[in-house]
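Every protein chain but one is kept in place in this view of the complex.
Moving on to chain A:
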């Protein structure tokens, strides 16, 4: 852009800038499209077969043939890399707990900087979210016991409690390492359970809000003139772990229900201006019900 263009409002410069921007965006889009196509081509079985055949036929005659496409080998290697990647993704999507090795860049790191990474893929609302990572190292001399080195788990999932239970640190008694047995599989499985349950609860609360149309514009609804007016004002998680759900009615009643590990409503209290509202409580906890169905049960009661 010209210098004058920055100072005064230059219509031509602006237009050119805009064009450049749109072209740039187009280039980016096309590039990502090509990437996708390339990945798709590399992933296909036909490509592999063709490349293998090419190499097999050309390999014996390679000493005299200068016309062989010389890029088959890099293609093959990137093909196998793509296959490895696809396989890893398959494991990640289906098994949801995968491991990998990391080298700690810290030269002073314990155990030669060998770190075991555990990746836990969790989906939330129909999408895979950024996986949780737990890095383990072996800080104890002459023993293979593990310890959580770094992790990306938010505090509301209390990884430390699980680590204390399933990966207890050894106690040194008279020079001999003693302590409870560590159970890495159990530790990771339990953690995954906690993480999945947490995300399921969050999803359930979101869908409850959706059921009562809490995130929608109120004005638009009033304009339609529907006879169903808003009964519930707010539904939200009351604590960090989303173990408690808070429900607020339009007439000032406030409810709190405790949700169990598997998503069932355990207890519930609803208090209004004149004491507890047993009907609503029964409605919410009915038949030890699922938390996802609170909305359906309440609606049955209301309408």
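Criterion: contacts are C-beta pairs under 8 Å (C-beta built on N, C-alpha and C of every residue); 3 or more make two chains touch, one makes a residue touch a chain; residues count from 1.
The definition used in the following text is that contacts and distances are computed from a predicted model.
Its record in UniProt calls the unshown chain "Centromere protein Chl4/mis15/CENP-N", which is the match among "Plasma membrane iron permease", "Centromere protein Chl4/mis15/CENP-N", "Probable GTPase Rab7 protein" or "Protein FMC1 homolog". Only one of A:13, A:131, A:263 or A:289 touches the chain withheld from this view, namely A:131. The omitted chain makes contact with chain A at the following residues, 32, 34-36, 38-40, 42-43, 71, 74-75, 78, 81-82, 85-86, 89-90, 92-93, 104-110, 121, 128, 130-133, 135, 150-156, 158, 160-162, 164-165, 238-241, 243.
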